[in-house]
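One chain of protein is taken out of this complex; the other chains stay put.
By written order: A, B and C. Residues from 1 in each chain.
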Amino acid sequence: MFSRLRNDFPILDTRVGESSLSYLDSGATSQKPQCVIDTFTEYYSQRNAAVHRGAHSLAVMATDAFEAGREAVADLVGGAPEQVVWTKNATEALNVVALGIDRASHGFGGEAAQCFSLGPADSIVVTEMEHHANLVPWQQLAQSTGAQLRWLPVTDAGELDLSDLESIVDETTKVFAFTHVSNVLGTINPVDTLVARARQVGALVVLDACQSVPHMPVNFVDLDVDFAAFSAHKALGPTGLGTLWGKTDLLNSLPPVLTGGSMITTVTMEDSAFMDAPQRFEAGTQPVAEVAAFTTAVNYLAEVGLEKIFDHERELAGVLLDGIAKIPGITVLGAADNRIGTVAFDVDGVHAHDVGQYLDSQGVAVRVGHHCAQPLHRRFGVTATTRASTYLYNNTEDCEQFLAALAEVRPFFGVQ
Amino acid sequence: MFSRLRNDFPILDTRVGESSLSYLDSGATSQKPQCVIDTFTEYYSQRNAAVHRGAHSLAVMATDAFEAGREAVADLVGGAPEQVVWTKNATEALNVVALGIDRASHGFGGEAAQCFSLGPADSIVVTEMEHHANLVPWQQLAQSTGAQLRWLPVTDAGELDLSDLESIVDETTKVFAFTHVSNVLGTINPVDTLVARARQVGALVVLDACQSVPHMPVNFVDLDVDFAAFSAHKALGPTGLGTLWGKTDLLNSLPPVLTGGSMITTVTMEDSAFMDAPQRFEAGTQPVAEVAAFTTAVNYLAEVGLEKIFDHERELAGVLLDGIAKIPGITVLGAADNRIGTVAFDVDGVHAHDVGQYLDSQGVAVRVGHHCAQPLHRRFGVTATTRASTYLYNNTEDCEQFLAALAEVRPFFGVQ
Amino acid sequence: MSTQMQQLYQQVILDHSRSRIGNAALLREGAAGPHGSSHQINPTCGDEIELEAEISDDGAIAVRWSGDGCSISMASASVLSELASENSVEGMLDIEAKFHELMHSRGTIVGDEEILGDAAAFSGVSKFPARIKCALLSWVAFKDALNQAQTSLKE
Partner (left out) sequence: MSTQMQQLYQQVILDHSRSRIGNAALLREGAAGPHGSSHQINPTCGDEIELEAEISDDGAIAVRWSGDGCSISMASASVLSELASENSVEGMLDIEAKFHELMHSRGTIVGDEEILGDAAAFSGVSKFPARIKCALLSWVAFKDALNQAQTSLKE
């Protein structure tokens, strides 16, 4: 099955110089199957129109496509369609929560939003392995409200250090935001334990699900998180679309950040009233074609099956880790057992940028740098690493092409 | 030329029941030429990757496409590529300015942002003809800072009433935000006069260019505005993309609203430093395929020529207005001479929703409702109107199909 | 003219939209028995309705409303008022549920005229997703107002 579905992805036939393409950068963004690409053509040729407005037939078809997307996502991650809010990317989704709390803390949203209000006596907790998207907005919120920002450290093994969980997440903690899966280490975090602690102290749980939703079965209702965010583009979907998922009552009381058309009920020159979620957070013309394309992607993922995708990628992770272990001078960051197919490493004596350049010359696409996780890199004493990350379309040959090239890196740069 | 280019738009061949499609809803969103649709296929099949990251070849091609878009837009509207910030839509662009000022007013952005700081002694001025996207964010800013919100009224003729311009825009005015062209009345506002007054009192000028950039030659440098916003989807481009244009020094000192990856320089667990514009406002993975498609759209528009598009649409506006004048019981809102091909009207005795439904049954796609301009409708004593709006692909037959159907509306509903 | 349009704008709907039953001055604080009132708005088009429901001692329901909107929403409010004057509280709750179901059927079910009366004429509306909200606007207001009236009855 996985060998067959590779043919659905036209870009994987690309030649890079004399090599075939081994695309191991799905942690940054995934490639798209033909059916997702075709959805754009179909949408713009047959049913493009502004949604939720106008009585004409195209508008009705566009609106149907737009709302069907919420149903597909709710089927994928749990909850009801109206719990699915469209954003431009996962980063916006996380900001909508952080900035919504900021606005609530400054008096917006009235009585209903008081539950979100933060002040100097409160704390916000994140982890040391967060992507900047789930760190910087909370720093900003802390600055704006006077709340204290705390974090769970990371062990040498690349796992969350839970030894001080009870003192870090304590009665002052109002928000606990953490990633489901590290985009650098590949580690799958123990959401259950973390949520349980949050419930003990009454903190809101915000889950960064960018690296979990595309790669494994995830159900936000079962995980009992309050808000969750992920991107379409990492899950076979298009650029320009992300998802904020939230509990209905919380979404309906969180003050909106972006305001404008299509999210209001009544507007006078002096004041405005806002709709309930999801429209509440969807000001202006939405990424409708993107939602249509993502719906196709979600259906594709569901058909393949997330459980199978997870197993397939774990197999590839094994190939990568075993192969890397045989190459001298390579240090993998983190060694979590419970992981996805994302492996970041340091090559002794060769800077990551040079490693990536050499791999590219051999047709291998990986990512180099801090992967938007500077604090995590600092914790491991490096400024940049090379990261190989898999997806459902990768196969053992991709991994072997990568390993063969990686073995040549230090010789090429004259390091032994 | 205009009769030929109609063939570039596949959706215009759609049949609605037994009628051909007369698409007169471009004020809401435009249709796309085949070349723009093809760009998605081409991008996702050949050069999809995360931009500004990673050394691999796909990433380089994607980054090139992404940055080329800024150049195309700068060629279209003036200024340098780095003055072009990508957003999800025009609404986000306007919010980035309003919320950036909000943050500056609450101490963010340090010394450099002080020029944006607002307080209770200041005023913000808008107009009574604004789209909610250029009204609600300013209401929110006024609420957040204590600044006073004022507005220029609209005359019966559908033009801005400038008689009290000097007292409404006065020394207290820090922000003057107005639309270039009304999305309801079609009126082109006298930007020169308004900017001149803003300069006298030292107010920032924010231009809503959503309905001007797609339909006429516009140069933000010549107009001397400080910030401007428009959407790709109304200008032959895709959904999910908007543009914020700004003067460089202002962009670089405005505090960013959405924070996260790819817009930072250094991040520690405690604090972060931000890049200059445009990246400063582009947190997270950007709508890269959308930028590629919009680049194709902008090149298409430039090739046809905005001057010619403007003339073509003025001609169609003449056909619409003359034809409507001959149908009994129809009142057009506003009668500005200086206008684009957007005409909103009231049908005596038939609600706009019913008008739109009847027109749709005759293959005519128009928009009905308040068009995200409730205060303007209230000013004209109606809650909803029907709006026909043209674009370069429309022809006289579209207008005639519309007029023929419109003449049947009151008879169908038994009104005389 | 398409048959879909004829199904949507049935004569009974056009008639109700012109001579509107229940469209009367609101009593507000002057209402006599257990009553409730609700203001509903359709953000897309600005249609609005304010509706009062009153339950008299003998269990009869009186509905008064004032609103501004398209023929579908006005006709729906009129039909609702007519039905309210002919049915008990339980009967109206049943009708409301059936009407709701009919509106979301996308044309797959036919309204039972025995129960729904003139409201059965709205079956064509369910094929026009953009108009379902118009047809339901007054019913949402009615359900809300009736609920308030019932609550105050129990107190």
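The criterion applied here is as follows: a contact is a pair of C-beta atoms (placed from the backbone, for glycine too) under 8 Å apart; a residue touches a chain by one contact, two chains touch by 3 or more.
Quick caveat: nothing in here was measured; it's all calculated off a predicted structure.
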Open item on the list: Can you list the shown chains that the omitted chain is in contact with?
Closed with: A, B
- [ ] Kindly state which of the options A:Lys32, A:His312 or A:His370 is in contact with the chain not pictured.
- [x] A:His370
Task: chain A residues touching the omitted chain (full complex) - done: 17-18, 350-354, 357-358, 361, 368-370, 374, 377, 383-384, 412-414
Task: Contact set of chain B toward the excluded chain (per top definition) - done: 52-55, 59-60, 63-64, 264-266, 275
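Following the convention adopted for this analysis, only the chains that are shown with their structure count from here on.
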Task: Chain whose Cα centroid lies at the greatest distance from that of chain A - done: C
Task: Chain centre separation in whole Å, for chain C relative to chain B (CA means) - done: 38
TODO: Can you check how far apart chain A and chain C are, centre to centre, with Cα atoms defining each centre and the answer in Å?
DONE: 45
- [ ] Quick one: which residues in chain B touch 2 or more of the other chains?
- [x] 353, 357, 368-369, 374
TODO: Can you tell me which residues of chain C touch two or more of the remaining chains?
DONE: 44, 128, 131
